[in-house]
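Shown here: the complex without one of its protein chains, the others still in place.
Moving on to chain A:
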Amino acid sequence: MHVAVTAEPIEPYRLLAEHEARRAGRRAACGATAVFIGTMRDHNEGDPVQAMTLEHYPGMTERYLERLVAEARARWAIDDALVVHRVGELRPGDPIVVVGVWAAHRAHALAACRHLIEELKSRAPFWKKERLPDGERWVEHNTPGEVEEPPAGGDPARRSA
């Protein structure tokens, strides 16, 4: 298990590879790895965003993330988890967060990964301040974590154009 909040730029694929290397001895026991990577968008609520500052509550944020991972371990049959979250000044395209979950089976890996990112977004003390062409603003709420299901229509691959 690894949880970190860092003011340095993060490279999610390198962090995942390093974590994979650390858990080399356990790799064969896990048939599933679920990964979520959050990246800064260049737009929000219809406005272009030039940069963003991410703030956290040192001490509380790390403790909350540790607790989330512990709860996920208790609730799902997962072998390992990685959560690294960025703070400080970000530019569009910069990674904000990486969540990785390793489990024997995909259902547990996917469910735990989904839970970790949604709980992180709704309860972990992080705040975003956006820089727009005409000033700054605090982000007041997150985008929803659910999508509307497309209408049922059978196998999309079989549909004619």
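The rule is short, and it goes like this: contacts are C-beta pairs under 8 Å (C-beta built on N, C-alpha and C of every residue); 3 or more make two chains touch, one makes a residue touch a chain; residues count from 1.
What we mean here is this: contacts and distances are computed from a predicted model.
According to its UniProt record, the chain left out of view corresponds to "Molybdopterin synthase sulfur carrier subunit" among "Probable glycine dehydrogenase (decarboxylating) subunit 2", "4Fe-4S ferredoxin-type domain-containing protein", "ABC transporter permease" or "Molybdopterin synthase sulfur carrier subunit". When the missing chain is restored to the complex, the residue among A:Ala34, A:Val101 or A:Leu120 that touches it is A:Leu120. Only one of A:Gly46, A:Gly59 or A:Pro150 touches the absent chain when the whole complex is considered: A:Gly59. For chain A, the list of residues touching the undisplayed chain reads 38, 54-57, 59-60, 63-64, 85, 96-97, 117, 120-129, 138-142.
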